[in-house]
Every structure is written in C-alpha cells, then in structure tokens.
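A quick write-up on the structure given underneath.
Missing here is one protein chain; the remaining ones are kept as they sit in the complex.
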Amino acid sequence: PTAPSESPSASQPASTASASPSSGAAANLTILAAASLTQPLDDIIAAYKTVAPNVTITPSYASSGALQTQIEQGAPADIFFSAATKQMDALDQGGLIVTSSKVDLLKNEIVLIVPKDAPVKVGGFGDVATDAVSKIALGDPKSVPAGQYAQDTFNYLNLWDTVSAKATYGSDVKQVLSWVDSGNVDCGIVYKTDALTDENVKVIAEAPNGSHTPVVYPLAIVKASTNQDAAAAFIKYLQSDDALSVFDKYGFVTK
Amino acid sequence: MDYSPLWISLRTALVATVFAVIIGIVAAYYVIRLGRLLKGIADGILTLPMVLPPTVVGFFLLVFFGIHGPAGRFFLAVFHERIVFSWYAPIIASTVVAFPLMYRTMRGAFEQFDQTLVYAAQTLGLSNTFIFWRIILPGSRYSMIAGTVLAFARGLGEFGATIMLAGNLPGKTTTLSVAVYAAMAAGDNALAYKYVLIDLVISFAVMLVMNLVTGEPSRRRRKNIPAAKGGI
Amino acid sequence: MDYSPLWISLRTALVATVFAVIIGIVAAYYVIRLGRLLKGIADGILTLPMVLPPTVVGFFLLVFFGIHGPAGRFFLAVFHERIVFSWYAPIIASTVVAFPLMYRTMRGAFEQFDQTLVYAAQTLGLSNTFIFWRIILPGSRYSMIAGTVLAFARGLGEFGATIMLAGNLPGKTTTLSVAVYAAMAAGDNALAYKYVLIDLVISFAVMLVMNLVTGEPSRRRRKNIPAAKGGI
Amino acid sequence: MSLEIDIKKTWPGFRLDVRFKAEREIVGFLGASGSGKSMTLKCIAGIVRPDEGVIIADGVPLFDSDKKINVPPRRRETGYMFQNAALFPNMTARQNVLCAAKGMPDRSRKLNRVKELFSIMGLDGLQDRYPAELSGGQQQRVALARILMSEPNVLMLDEPFSALDSYLRWQLEQELAVILGEFGGTSLFVSHNRDEVYRLCHRVAVVSRGTLVADGDKWELFNDPRSYDACLLTGCKNISPAGPVSDRTIAAGDWDMTLECGGKPAGDVKYVGIRAHDIVLTDACDLPNCFEFEAVSTLRDTFSYILLIRKAGSNAAKTLRLEMSREKYESLKTLPRYVQLPPEKLLLLDK
Partner (left out) sequence: MSLEIDIKKTWPGFRLDVRFKAEREIVGFLGASGSGKSMTLKCIAGIVRPDEGVIIADGVPLFDSDKKINVPPRRRETGYMFQNAALFPNMTARQNVLCAAKGMPDRSRKLNRVKELFSIMGLDGLQDRYPAELSGGQQQRVALARILMSEPNVLMLDEPFSALDSYLRWQLEQELAVILGEFGGTSLFVSHNRDEVYRLCHRVAVVSRGTLVADGDKWELFNDPRSYDACLLTGCKNISPAGPVSDRTIAAGDWDMTLECGGKPAGDVKYVGIRAHDIVLTDACDLPNCFEFEAVSTLRDTFSYILLIRKAGSNAAKTLRLEMSREKYESLKTLPRYVQLPPEKLLLLDK
C-alpha cells in the first residue's frame, strides 16, 4: 500500500523548536505510549538522539487503559501518548495532565479486513450483514476503542443488530488481527496501521467518512512530570515534519 | 449483573482441572522412568505453557486449533466442529496452561515415594496398574491435592490464552477472568470488583472444601500416632 | 536485536524464584500447623495471586505499591524510592505471582513427610530449626525442586502483573515476556518469535540443569538399593 | 534421676493404663507383642499424648493432665530409640550420630566419642554410609549409637538388638551393660529375650494388654512370677488353669492332674505352671506328683530334646513340654515310665 505522504503543515515551527533542546540541560523523559505506536515512536526516539543528545527518552508501551491506571497511581511519567481520547479525557478530568499541552497528533482509519487468501466474498462494510459473513471479529466495544468505532460505523450503516449477532469480541486489536490472520473469522475490523503490519490480511474498505468520530491519538504532558520543558520540547519535535513522516510511513494519518 | 461468567468459569476450571490432573499424572508417571537428560528435556517441553506468556500460548493454540491448524482441521473434518470460539475452547486453553502444575508436582511426589513399598508390591506379584493406583497414588495424595489446587487456581485465573482461543463471547466463552479484564478495560471498576469478589468466593470455597475433605481419614487415625510408614 | 530483556528476565526470574521459594517454604511451614478450617482460609488467601487474572493482580499491586498506596508511601518516606517502574518492580510482581506455587507444593510435601523421623529427632533433643533445615527440608527435596521449577517458570512467563507494576521500560523493566507482548502488539511478530525462542532456550537450560544437578548424590547411592527410609 | 508415671489412654480396641516408678536403675519391659510396651515409652518420650495422668522425671512434671503440663518431646531429655531405627535418610551414619551430640561443645571430644561408639557397635568403616546402604542390623546399631550419643536423662531402648545375630547381641549386651552402668540415669529396656532382660536389668516390669501385671525384682519375678502373663513371658512353656482341691492340693485342668503344692497355700491359685526343664522323668513312682505318662512327640532341638507328653490315659489332656539335654536323653536306654512335677518347682499363679 502507498503511504499517504501529503503532510504540508506545521513543519517550519517544529524544526526550529527541535533545535532548542540540543543546547538544553540533560533530561530523562519517560513517555507512556499505546502499544500500537511502538514502531514509529521507537524510530523517532532514535532519531531524536541526534537532535537532542542530552535527552534520554524511555518509552513504555502498554494498552492505553493500563497506562491511564499507571498515571493515576503516580507512576513516574512525563508524557502520555494515548491511542484514544477516552483515557486522555479521564486523566484530564482528574487533573493529572497539563491540559494546555494536549495535542491530537495522529489519526487512524478504521478498516475492514479479511484473510488474504480468502475467496473474495466481502466487498465492503455492507456485505458484513449478508450471509457471506458468518463471523466477524471486533474489539470489545466496551473496552477496546477500535471496537467502539466499529460499533459506531455499523450503527451509522444501520447494520449493528445483524452484525453484533455474528460478532466475536477481542480484548485488543491484536487479537482481532490474529483471528482474521488465522482464518478463524471471515472478517474483522481494526486500525489501518495494524492491518499494515500483517501480511496475511488484506484491507477491503475504510469506514465511510463520518460514520464514526475521528480516531485520534492525543498526547500530553503529565502534570507530575519534573521535566516539563524537555517534555514540551519533545512534543514539539513529534509535530515536526521529520517525525510526522515516520508516522506516515507506518500508516498513520498525520492531520 | 450477568452471572454467566461464574458458571462458565466454574465449568471451565473444573473440567480443565480434571483434564490437567489426569494428563499431569500420566505425564509424570512416564517421565520419572526416563534418564536424567531426557527428563530435563521432557521438563522443558511440558513446562513450556508456564514459561511462555499466556498470550503467546494462546496464539500458538489459535494456530494449532484454528481452522488451518492441524488439530482444527482434524476436528472440522471428523466432528464438523470449530474449536476456536466454541464453549470448550476455554477448557482447552485452561487445561494446557494448568497441566504443567500437576505434572511437576506429581513428578516430585513420585520421585519422593518410598521405593521399598513398590518393591514389596512387586515381589507380591501385584500389577503395575495396581501398584500405581492403589499404592503410589494414595501415598502421594498430599502432593496430588497441592497440584489439583494449583491447577484449579490457574484454570480459574487463566485469561490470556483463553481469550485468544475462545474469544469473549458473553454467555458462551466469557469466563470470570475475561469478564474482570473486560470490565476493567472498559473502566467499569465496580463491575470488575464484583466479578473479582465472585472469583474469591469460589476459590475460598474450593480451598476450604479441599482442606476439609482431604487427609480426613488418615488424619483422624494418625492423630498422635507416629506414622510407622511400613517400619517396624 | 536488543538482548536486555534476556538479562532482565533472568535477573527477575532468578531473584523472584529465590524470594518465592523462601516465602513459600515459610508460609507452608506455618500453615501446616493450623487447624483444618484455618488451613483452608490460609490456602484461599495465599493462592489468590494465582486465582486472579494477572492483570488484576497487577492492578492491586499498582494500587498497593503506587505512591498513594500504603507500601508505596512507606517506601517513598523511608527509602525515597518509587517502586512503580523501578527495576525491582518486575521482581515484586513475579514473586507475588510465583510464590503460591512454592507454598502449595511445599505444604503438600510437609504434610506427606514421615512423622516418625520428626519424633525421633525431637526425642534426641534436636531444635526445631535443625529438624526443619536438616531433616524435613532435605526429605522434601523433590517437591522443593518441583516448586522451584514451577516458580521459576511462572516468573519467566509473568507478564500481566509485571507490565502493570513495572511498565515496559526497555533496558530497565522490559522482561522477555513483556517484550514478546510489546512486539506482538506492535505487529513485529518476527521480533516476538525471537524473544520466544530465547525464552525457550532459557527454560530448557534451567530444566536441564535442575535435572542434572538434583537428586545426584542420593540417586547414585540409591541405585538398585531399596530405600530403607529409616526402616530396619 | 527418678521416673514416675501414671498414665491412661484409650484407643478403639486398646486401652493403656500404666503406673510405675523407677529410680536410677535399669528396668526391663517384658510383654507380648502388642501389649503396649512401645506405647508406654512413647508416652514418656512425649510422642504420644496420654488422655490423662502424670509423668514426672526427677520431680519435674513432664506431663500432667490436671495441671495442663505437656513438655514438648525435645525438652524432655528422654531418649527413645525407635523399634525401627528411624535414621535420618539424608545423613550418613556419622552425621546421624553426630547431630545427636548437642550437649558437647567441644568438637574433638564429640568426634572421639562418635569414633568410640562406632567401634563399640562394630560399625568401623561404615561411618560414611547412608542408612539405605546399611543392613538392618547395621541400621539398628547406628540408631543405638545415636541414642547413646544424645545422653538423655531417661534412656529408652525399644528392642535394640532385635535385628542382630546372637554373637553380636552377646557382645553388645556386655558393652551396653557397661554403658548403662556408667550412665546413672533411668533406663528402660524393651526386649523379647527373657535372658537378655534378666542379665541386663535390675528390675523387670511385665506388660499385658495395656497394664503392668508385674513389676519388681527380677529374681523374684523369675522364681515366682505370680501372674499368668509374667509366667508365660519369663519363658514357662507349661501353664494350665487350676483350682484348689484342698488346702495344699490343686487340680490342673488342662493336664488332668491333681497336684500337691509342696506346702504353699492353694487358696487363690488360678493357674499352675512348670518350666520345661523342671519336669523330671523317673522309673519309680515314689515321689509326690508322679504320673504315668505317654509321649506324644519327640523333637530334636539344637542341643536338647523336647518331649511333648501327657498323663497316660488322658487323651483329652493338653500336652506338657519337657526339655532335657541331648546327652541326658541319649544316655537313656529306655524312656522311663513316670513323670514327676516336683512340688517345689510348681509356679502357682493367682492372676
């Protein structure tokens, strides 16, 4: 698949900001990030080493819910990079993050996938309601954001009642992917970025525009952070062209 | 509140414990006969489901029992049944994860068993089956209980492998552990705690019953009497 | 490839095993002295970390050891250390999850132990410490090995509680199991398999060593000799 | 060191009710299998808890059901050598013995004593063997060495020689006599060998069905056992129920004989016994208690002959066992016609 490479905005200010911490004081940053961000973020952190050699960034990847709990319990963290707004909002309401630092950095697409070698029976979201599909894998709408978006989409299409009868719920997107990958379900709904990591699945369709609230990945500085400046600098860098192009590469939609 | 996870969990844990106990005992029985090197290898293989993170175990199970996997294809062909997402998928997952506990505990017990009694039985011409069932197993009952309790606990707490192989189908495959996880992930801590409470009640009940039932006869009789364990 | 998870896992599993073994043995030692009802209750409490899904255990640990929790506050006040995300957090998590295995296995072994030997030791005026360390424990060595192997395996496979309490800080708290999870979640299956492979190598190595080292002396000597276990 | 016990304990099917005192002496315990010898010693050692009663050693109560005293076994300083050796399987013979030497701080003295005990027990060269590598008798001797090493206040030996050959037995008996002589505390010695008990002990207690039926000086006991059980256990092979016929005569039912008691009162007699080698064969019938007899069978023993005989014509009567040395038997040309039960040899038993 071709990575969407149109990302013109916000490159200039970011590159200037990125210069400043290189002269700044040494700092250790801990960034709590959703597990789905592992690959791009690792790349960016490696690149940041050349931009700000004094700053050591340690990522800790887990599910957004776990990260939220950790911050609530006072885990020593500087930046929270969530895969959904729900956790971010919860922390915001708890007064645990610096509200002004909150940025909706990335977007993702909800896609319908099928096993790669499956006979093409499913052509789009509409077909899920037909007999072509006997089982569909979704994230648990109650706990998995991707599942919530999927529910929204089918609600928008007025298909939820029929679809939910065939649905099997995973506790995270990875599971949904595994089930589709191994052919144990006919199709599944995941993020586009996840779909791109698995060569045994193929993307059939993206969710129609407006069928769900946008999938955004917000990030913010944790209030308890003792490195507010360095954290702000890194968040700036994440908004730079250099960084965004990395996200781009892994299939994220950058503004 | 939905009580189905309770029943599913009970069913899963009980059936899985039974399987784990049987398979564990059989495995232990054969492994102690091996040479030391082979024993180590057997240990390595049979303890694998404990060493690997449950999700990984679940993933392998999915591949193995999935419709493209060898076991999955076999079942589909012979029984016209899909294993993945079925009501017995949690049982399979729990069994696989719990059985190393029984296996290892029983291996220890068998190795510790007083060989004199085995020899005595052999010279009486008793069959190996009799020796095993009527002499060695009863003599290892405390370890058997330990292994069973552990297997049951693990079966009850199992979640990673279960959800991978069985999914989270309310009323069908959603065990307590899965329900707890889901409720927590959904931020519904109140519900999660309720399920945790049920978990606790079950496990306490089982532990109590296990402790009240077992050792009963020998205990009463042994009280104050030095166990002369076949000695004069 | 980053090998730090290997070392962290080894450190974590080894240290956690040591703790689990010690705590497990001590717990078992005291529990067998209790009445039957209390035993059941003790069992219920001490087996809890196995019954609950690891994530839930992790959540409770996080609450308990977090800076708002009692243990967390205590440590912060006394040692000026935060436990959450520290390098010893995985050890704590693994210990908690692994110790019920040792506890239950040893309880079984202690209950099975030939009381005659204890009585003989007592009438010789030997101290309880001596009796425990030099007579009961060596006599329960096979169960001890079983428990240790299980605790180690569990420590190695632990992930749910660890990632909750210790996070996933590469080079600091990322154990193999966490690394496997993270790699899988990130879609990097190749890396995940590599870590799984390392997992397997470690566990095989440990099992082999355990099997080669243990039972060595008594085995050689016992070969072909009926173990007269204190009999005439 | 004195010992005083008075204990009761009931099991389904068995009741222990033992009372006795012992000073600094060696008390032998004789009793049939299952009579309660080991149980008594176990109660003293604190391994078995009596239902009620007291156990007092040297004035210190070790157990008192009324005062709720129950000193734990390891503080009682009562060494009990188990009937089975109960060696620690994970320790070598030497370690087994060494670990019992708690009272000796001096390591070299300890080692010397261990060495000495091993050589007394004839165990030289076996010090580094594990119990499983020792024969039954060797295990028993290690256990004996171990209990002697522990130097308890009350020494209880439960059939310490049962697995030993006669020669070793004889040797160890002599060594033990010396050791117990030096020991100076109370020793309780269970044995099934009448002669051993006789030679080694000062006093003998006879246990039967859970109670002490006799307890006293050994000379007295062997010469005049008084009770059926004591008579049997001191090795008398011939015992018959009996009852007084007149003041000085009794009727022995099993043997179909009326016997003169030789001056002893016949009043309370319940049984009468006579030892196998006290019965005399004679050609003339001029002495009291003389009967014509018939030999039912003759058994050749190692160095003697055993005759089973009964009064002639009493076909229903039980046989008497008569023993005589091989020489004597072989010097007889023909078997005499009469048997005599010398009145002074009759054992009159009143219970």
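In order of appearance the chains are A, B, C and D, and numbering begins at 1 in each one.
Here, contacts are C-beta pairs under 8 Å (C-beta built on N, C-alpha and C of every residue); 3 or more make two chains touch, one makes a residue touch a chain.
Owing to the predicted nature of the structure, the values given are computational and were not obtained by experimental measurement.
> Check the options D:Glu52, D:Asp195 or D:Glu220 and report the residue that touches the missing chain.
D:Asp195
> Could you tell which one of B:Trp7, B:Tyr30, B:Phe74 or B:Phe130 touches the chain left off the display?
Answer from the full complex: B:Phe130 touches the omitted chain.
> Out of D:Arg74, D:Arg94 or D:Arg141, which is the one that touches the chain we can't see?
The one listed residue touching the chain not shown is D:Arg141.
> One chain isn't shown here. Among B:Leu48, B:Ala121, B:Ala186 or B:Val206, which residue touches it?
B:Ala121
> Of the residues in chain D, which ones touch the absent chain?
Within chain D, the residues touching the omitted chain are 11, 13, 30-36, 38-39, 83-84, 122, 125-126, 129, 133-138, 141, 158-159, 162-170, 192-195, 198-199, 222, 232-235, 237, 275, 277, 299, 301-303, 325.
> Pick out the residues on chain B that sit against the missing chain.
116-117, 119-128, 130, 134-135, 138-139, 218, 221-222, 225-232
As a convention for this text, only the chains that are shown with their structure count from here on.
> Does A-B or C-D have the larger number of C-beta pairs in contact?
Between the chain pairs A-B and C-D, C-D carries more contacts.
> Just how far, in Å, is the C-alpha centre of chain D from the one of chain B?
Averaging C-alpha atoms per chain gives centres 55 Å apart.
> Averaged over CA atoms, how far is the centre of chain A from the centre of chain B? Could you give it in whole Å?
For chain A versus chain B, the centre distance works out to 38 Å.
> Do you know which chain C residues sit against two or more other chains?
55, 59, 116, 119, 139, 181, 184, 222, 226-232 - these are the residues of chain C that touch more than one other chain.
> So which bits of chain D are touching at least two other chains?
47, 82, 84, 86
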